[in-house]
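Missing here: one protein chain of the complex. Every other protein chain is in place.
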Amino acid sequence: MALLEIRDLHLSFGGLQALAGVDFEVNENEIVSVIGPNGAGKTSLFNAITGLYRPDQGDIVFGGHSLMGLEPSEITRAGIARTFQNVRLFPNMTVLENVMVAQHCRTHSGPFRAVLRTPSMRREEAHIEAVAKEILAFFGSRLVGYRFDQPAHSLSYANRRRLEMARAMATQPRLILLDEPVAGMNPNETGELARLIHRLRDHLGLTVVVVEHDMGVVREVSDRVVVLDHGIRIAEGTFEEVAATDEVIEAYLGQPATPT
Amino acid sequence: MTLTTREARKTLRWSVIAGLVMVFTSAVGMMESFDDRLIIYPVLSLGYLMLFWIVPLAGFQATHLPRLEGIEPPGKGLSNVLIGALTGLGAGVILAVFVVVADRFDLREVFVSISPRLVRLLTFEDTLPGGLLATVLIPTLLGTAGGAFHLLRDNLGRRLVLALEWVLVVAILEGVVAQILRQIRLDALGERIYTQRALEWFAAVALFLAILPIPASRTGTNQVERIRQRLFSIDPAQRIRNSVVSAVVILVFLILLPQLLGSLLSEVLANVGLFLIMGLGLNIVVGLAGMLDLGYVAFFAVGAYTVAVLTSSLSPRFAPELSWWLALPVALLVSALSGVMIGTPVIRMRGDYLAIVTLGFGEIIRILFLSDWLSPIFGGAQGILDIPGIPLGVTRVSGISPESILYFAFAFVLIAAWVSWSLQHSRIGRAWNALREDETVAAAMGVNTVRAKLDAFIVGAILAGGAGALFAAKLGSVFPSSFELLVSIIILVVVIVGGMGNIVGVAVGAVVLIGILGGPNVPGLMAEFAEFKLLIYGALLIFMMLRRPEGLIPARARYRELHADEADQDAWLDKSIHPIQSRPSSSETTAEPDC
Amino acid sequence: MRKWVWLLSCFLLAATACGDGEDETTTTQAPTTTEAMMEIPEDPLGLVEVGAGEEIQIRSLNAITGDVAFLGLPNQRGVELAIADYGPISGRSVSVGTGLDDLCSPEGGQASAQVIVSDPSVVGVIGTSCSGAAEAASPLISNAGLVMISPSNTSPALTSDLAGTPGKSYQVGYYRTAHNDLFQGQAVARFVFDELGLGNAATIHDGDPYTQGLAQAFSDAFEGLGGEITTFTAVNKGDTDMTAVLTEVSAGDPEAIFFPIFMPEGGFIVQQIGGISGLEDVVLIGADGLLADNFMELPESEGVYLSGPDLRYGANTNSITGKSAEDFLAAYQSEYGEAPSAAFWAHSYDATTMLLRAIDQVAMEVDGTLYIGRQALRDALSGPGFNGIIGHIECDNWGDCGSQLITVVHHNDARDIESGKSNVVFGFSP
Amino acid sequence: MSEPTPIDQPVLELRNVHTHYGPVHVLKEVSLEIRPGQIVCLLGGNASGKTTTLKTILGMVSPTSGEVVIGGRIVNGLPTAEIVKLGVSMVPENRRLFNRMTVKENLEIGAYLRSGDTSEDLDRILKLFPVLEQRLTQRAGTLSGGEQQMVAVGRALMAQPKLLLMDEPSMGLAPILVTQNFEIIQQINQAGTTVLMVEQNARLALSIADYGYVLQTGRIVLNDTAQKLATNPEMRRAYLGEVD
Partner (left out) sequence: MDSLLWGVRLIAILVLIWGVAGTIVQGLNGAGPSAEAWRDLVVAGIAQGAMYGLIALGYSMVYGVLGFINFAHGEVFMAGAMSGFFVANYLWQVHFWDNYFVLAILLVLLTSVLTSMLVAVIVERVAYRPLRASPRLVPLITSIGISFFIQYSFAGLFGVAVKNYPPAPDSLRNRIGFLGLEIEGTKLAVIVVALISMGLLYLFVEKTRTGRSIRAVAEDKEIAALMGINVDRTIVASFAVGGVMAGVAGTLWSLLFRGVAFHTGFLPGIKAFTAAVLGGIGNLPGAMVGGLFLGTFEGVGSQLVLAGLGIPAVSQLKDVVAFTALVLVLIFRPTGLFGERLSSEDRA
């Protein structure tokens, strides 16, 4: 059964039609790439799924329940996490805090317990911290140790991208949405990230949806590729199938896809 | 010796600035009105201090060059003295021109403060030509001193400034120092060093010489850091022992303090305490959760009025005459409820919308308390009188004895600080931080933004309500005029000047602004500045924001936020990030995931 | 830590070393030395000592910032001018320091009073401007043994009901030269009902305790006389457009409007009332808040009645300094560059001379030190009176020292303000 | 400006430029030169000082020492407007159009400093990008990504620049747009405009450039012709993703 179903999704901003009836499904434990030219509606789609935009029409069903009308935080609680195209960390919070915040919806202590420092609240704090460290360890030695207490903005670009993924993982999602995860990275880092995406699925059992311009990465990671243009789906299939579609070449690739 | 164009321009600039500041100080009436107060007998009055302080500073600035990495600092020498002297001279000439104009023409039709007495003061009571010489000469000398300052060794310079500062503080705060001396039974000393509210010149010299040998450290923060490290050492047992010891020490200190300080300082500190409680509350709303609340005084008013209505025998409609102790929890509850009521409609608004709407709510609540419509309940313009104070055993604590009120202020401040600290270091505090940094992302990371904001609003409201309850008991009466917009603004200023997001910062802000300059409805230690308090307040705020926008004691995050550019540069200058040659190979990706 | 010990001892040493020549026993409260030529007086509340060459300290506590600054500054300046006119006492000049601010609020009054009482050299206080500030300040000042004389508090609670019952907030150290407000409302009510023969009236206050109280007193008295209050309403300080409030008033069709408020709102009312239909013939009555030049110089203020203390200073001179109102105003103009912005400058001047005269009466010089008994000072203030600019000044048992005559003047000519202030059409005293 | 530029005189030259942000030393002894008709690329990772270099050239930050020379004239300390007047314009990263203005206004504002009739230039731009013809009255914010890119380039060309600066022309664009963009750069260059391109995608940049500089922590660490750089082993390891 499909984990995520998008049904006939419409979204517009003052006359500009960002999504014009998108349909597709994502199955459990699958890696799906969404590609398309600039302005095709990829990021709008992510924003609609995570509740930042309210679609005009259509439905988004996750794990059998509709997400329509839910607050972003409720959608996160339901099990969808995301990263952002232009890396949006909490720049002045430390690396550890960034990851700890993301467990907000999995924990409960309110202001009252925090002021009284009840044992349950302290246990919870310890647990949050342990989980955060565990997740950061997923990225090897890059984000651990002294880096725990560094402010996020002091990280290198690539590490910021990694931290953003760690943060998304900390919400304990079933589905993770990655928005251009390799933009601005050099070839080495790009390769590493592609392997990481595989590990998200293989080791953590997550389902992944990726928006990406880098065709090398798309080809490497995707089980399936969905192509959007002008807010509608114009093609779907494996990378090779899609890359051979005339419409896709015309709208998006311009020339036969070369591995970069 | 010639000056480069750059130096000449700088000299001109600073002499004009200094000259204009002196003219302004005179024209606005500060010089004349402060001249009544001598601070060092018989040579220096507050008026002349306010007039001339800028000149040595200008001399200093005109010769000051910022340090840059990798660039040789230019040599120092006589040119510094020359530039300083020229700066002072220029400033003096501007002042002299002003004096001549003020003397020749009658400007009082328009400028009410330019009086014949002012001219006499500016010419040192001398006849015009002779006096003018002094008008020019004194700034020249002061400017020279400022310029020559660079020739001193760093350490000596700092010590000189420190000693000078202390002498001025001891001289200006005559009332406070004298009272402390009386409290510790040193009346004789007090009477010896002060005369006519001014420090005797020999006492000033003695104090200066006494302080001079003390080595001045460049950064106080290093020492604070060291002490902190010593207190919170790694070993948990030691740490607990240290905390207990320091807690006891602080407690004993707090218990003794009011007795040492006497009534005046206790009164001032109690007012500082009230503003500090509110500052801590507003810090949660603005500093942590990032909502600009300009109507915070509303909750203060609600707390005060609740206590007034419940405890006073003269409150018009309900007069249950409860004990303050019973009224307090009710006041906190009512404040929390008003937090919900005001918070709910505004919480979804962003930034400036939130600011103006909260401002509106603050005004609405004040006007309602003032109104004839609700005066059958709240007394309207006549307020509610005869609030009995805090019953404590056989006595009642009220504003008549500020020392005992101060204990309550301490207790409330400690509670407020604890609430603030523990919330800041908890799940909800992290959520607020995230919210402030990026609301959209916080929502996407599972933070229920509406709920978190409302929590901040409510906690802030409760703290302000507590402050209000204490305020009513201290004052013995409440009037709507105590809850004007200015109060909200000043609290915000306290938070930001002190250092937003930082408890210690807010405390320092409250002490400096409310304690020294005075709050919206209360004078501070420098009660003499009353007439010009808000003028100085304004100037100080502008200066602060230009020079140190992160506040006196900034929170780390806040400092970084404001110096993001530099910090970013720092980050990439760190060679460990992104070096071409030493780039680690992708071997680390083979590390096993353990999540 | 050691540094500080060293510093302190060094400082102490230096200070004491330099002060060798002087006597060590300046702290004695009331020693009974018999060797002295004259005996040092005793006083139950203690003595203030002023050494040779030192100044006698008094304080001014008035509202000098914010939108009430116009009320307090003339008071403060009255104090300064009075001190200058009075001259030194026993060879010692009198210092008022820089003016303190009562901020027209109880908390301001309380805190500033703490500043004053913490300084044992202060003898007395001229202030406060506002009754609300006095409520909080007078207990502190009185408990500390000081005296305060207010030039402009009018609340009955601070003194008495003029019939022998002390007010709620009465303090023994409290005096005032301003009138007691108790009867102003009644006076205006009688003036409107009896003198003008008008049966209905509206009132407008501005949310200040003083103006609201006065409006309330008027409307109670007016209804007591059988009149009808058509509208009892208010504006806010800072309002400029009075159309709304005047429209509200006009709906009741009153014959008179009593608006005991201040500038600039009072000015806006007379300026804008011409544009309101239905209020063309209404009689306007203001109170002492508008007995100020910048209101009375408005052409539209012609025809307005103003109630308040008797301002017919005319030829009155202050018997202590010999100055008349005219002298005072000339000195004021030349010193401060503007005319007084509120009505109580003369009260402040007289209050200050009253305090200085009492100090002069009780101060005794023994061995080069001047001793001022605090209780003696109170006794002197309560003693026989003198003539001030505002008329005869003599204190009753509860500290009301000024004339209690409330007058209503008819202001006829905006170019001749003084005649307007003297054009008394009604007088009332209890 | 009036005298003809000698053929070998560089359009732009940086001589030992140092730049500070506050006390922090950002650019260290950066020297580079660009000759007429060239396409030069400036390569480097994130935060290596590329953008600061552009800002220094454009006078948005002024160098603490060293000289920025444009067309033989030292321009240190001149305001940006003056430098733009000397014939330098830039296509910023992520396009950054004035979204609330129409396409036409966007293009016209590119010629802000030029007095007189600019309709001829407008025609020239529209000939280069015919798609924009019917978009002229539309608000720029409503265009598609590719069209926005055209407006951004067109806007820069309206100033008739001698030197065109391109900041990260490949960043965040779909493959077809990247290709188009680089074709346009070549086209513009062939029409006589010198181009300085700041790029992270070294492979792409070197494929059309004549010469390249590599910045690292504020210092030029490598410079050579594009072909040689593309085969430099250090380059290959660091920027071209080839693990040795």
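Chains: A, B, C and D, in written order; residue numbering restarts at 1 for each.
We take it that a residue touches a chain if its C-beta (ideal position, glycine included) is under 8 Å from a C-beta of that chain, and two chains touch if they have at least 3 such contacts.
Just so it is clear, the structure is predicted and the values come from calculations on it, not from any experiment.
Taking every chain of the complex into account, the absent chain touches B, C, D. Only one of the listed residues, D:P23, D:P79 or D:P233, touches the absent chain: D:P79. Only one of the listed residues, D:V26, D:M90, D:L215 or D:A230, touches the absent chain: D:M90. Among B:E191, B:D293, B:E363 or B:E528, the one in contact with the hidden chain is B:E363. In the complete complex, the residue from C:D194, C:D241 or C:D416 that touches the missing chain is C:D241. In the full complex, the hidden chain is touched by subunit C at residues 65-67, 69-70, 73, 207, 232-236, 238-241, 243-245, 247-248, 250-251, 263-264, 267-268, 271, 274-278, 294, 297-300, 336-339, 341.
Taking the complete complex into account, residues 58, 60, 79-81, 84-85, 89-90, 92, 96, 98-101, 105, 109-110, 112-113, 155, 159 of subunit D touch the chain not shown.
Residues touching the missing chain, restricted to subunit B, are 24, 27-30, 109-113, 286, 292, 344-346, 348-349, 351-353, 355-357, 359-361, 363-364, 367-368, 370-373, 450, 485, 489, 492-493, 496-497, 500, 532, 534-535, 537-542, 544-546, 549, 561-562, 565 (touch as defined at the top).
Here is the rule we go by: only the chains that are shown with their structure count from here on.
With centres taken as mean Cα positions, subunit C sits 72 Å from subunit A. Looking at subunit A, one finds that residues 156, 188, 191 touch two or more other chains.
Touching of two or more other chains is recorded for residues 568, 570-572, 578, 583, 586 of subunit B.
Per the touch definition, subunit C reaches subunit B in the complex via residues 3, 7, 10-12, 14-16, 18-19, 22, 24, 26-27, 51, 53-55, 57, 64-66, 95-101, 103-108, 110-112, 114-115, 117-120, 132, 135-136, 139-140, 143, 168, 205, 207-209, 211-213, 232-234, 236, 334-338. Residue ranges on subunit B touching subunit C, taken from their complex, read 33-34, 36-37, 46, 108-109, 111-117, 175, 178-179, 182, 187-189, 191-193, 195-197, 200, 202-203, 205-207, 209-211, 214, 262-264, 267-268, 271, 367, 370-372, 380-383, 385-386, 399-400, 402, 471, 474-477, 479-482, 486, 518, 520-523, 527-531, 533-534.
Interface residues of subunit A facing subunit B in the complex, by the touch rule stated above, are 50-52, 71-74, 76-77, 81-82, 84, 88-93, 97, 100-107, 109-111, 114-115, 117, 121, 124-125, 128, 134-135, 137-138, 140-142, 151, 153-156, 167-169, 171, 188, 191-192, 195-196, 199, 203-204.
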